[in-house]
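FYI, not all chains are in this one, though none of them got moved.
Chain IDs A and B follow the sequence of writing; residue 1 opens each chain.
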Amino acid sequence: MTKPTPASSPQPDSLDDLRERLRQFAAERDWGQFHTPKNLAMSVAIEAAEIMEHFQWLTAAQCAELGVAARHEVALEIADVLLYLVRLADVLDVELIAAAREKIELNAHKYPARRSL
Amino acid sequence: MTKPTPASSPQPDSLDDLRERLRQFAAERDWGQFHTPKNLAMSVAIEAAEIMEHFQWLTAAQCAELGVAARHEVALEIADVLLYLVRLADVLDVELIAAAREKIELNAHKYPARRSL
C-alpha cells in the first residue's frame, strides 16, 4: 500500500478504503490485465456520459427536481465514475487527494475570488 | 452541512473536505448559478475526455511508462474529474461514498469472483 492507515484508525479515509476495495475486487477476478490506464480512462469517460444521459433533454429547472428514484439512479452513475477514477489513479500511482488539493489551489490563483463578498 | 465532522476531528474525511472546499470556492465566486446538475455533468464528461487525450495514441505498454511530468499532468486531469464529480454529488444531495459502496456491492453480485483464487 502506498498510503497505509494506522492499524488503530477506527475509520479509514473513504477514498483509501475505496481504493483497497477496488484493488481486491480486481485481483479476485483477475481483471488487472484489463485495467490499463488507457482502458480505465475510457471507462471514466463512458460512465461520465451515462450521467449526462439523465440530464440530456431536461431544462435546468427540471434537473433540480429529480425524484427520489431518478436521483438514486444518477447516484449510482456518479459512483461508477468515481470507482473507475479511483482505480485509474491507483494503477497510475497517483495520489488522488493530493492532486485534487493541488488543483483547487491552481484554480484559486486562476480565478481569484471577488474581493467583497 | 449534511455530514458534519466533529470539531475535534484531527483529519476530516478527504471527500467531505473536498466537498466543503468546493462549496466555499463556488460561493466566493458566485458560481452557484452555473453549477446546475446538467452543467456539472457536462463538466465531468469534458474533463474525462481530457484524461483520455493523454492515452489516445499510446499503446497499452506506452501507457504504463509515463514519465514523471506526464503523470503529473494526468494527475491534475484526474483531479478535475474528481472535483466536478464531488460538486455534482453535492448539488444533487447525493452521498458519494455511500453510493460508491452500494455500487461495489451491486458489481460483486453481477460479477461473482472466481471460486478458486
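We take it that contacts are C-beta pairs under 8 Å (C-beta built on N, C-alpha and C of every residue); 3 or more make two chains touch, one makes a residue touch a chain.
The shown structure was predicted, so the numbers you read here are calculated from the model rather than taken from an experiment.
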Query raised in the report: Whole complex: how many copies, 2 being shown?
Result: 4
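Just so it is clear, only the chains that are shown with their structure count from here on.
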Query raised in the report: In the complex formed with chain A, which residues of chain B make contact?
Result: 11, 13-16, 18, 21-22, 25, 27-30, 36-39, 41-42, 44-45, 48-49, 51-52, 54-55, 58, 60, 63-64, 66, 71, 74-76, 78-83, 85, 88-89, 92-97, 99-104, 106-108, 111, 113-114, 117
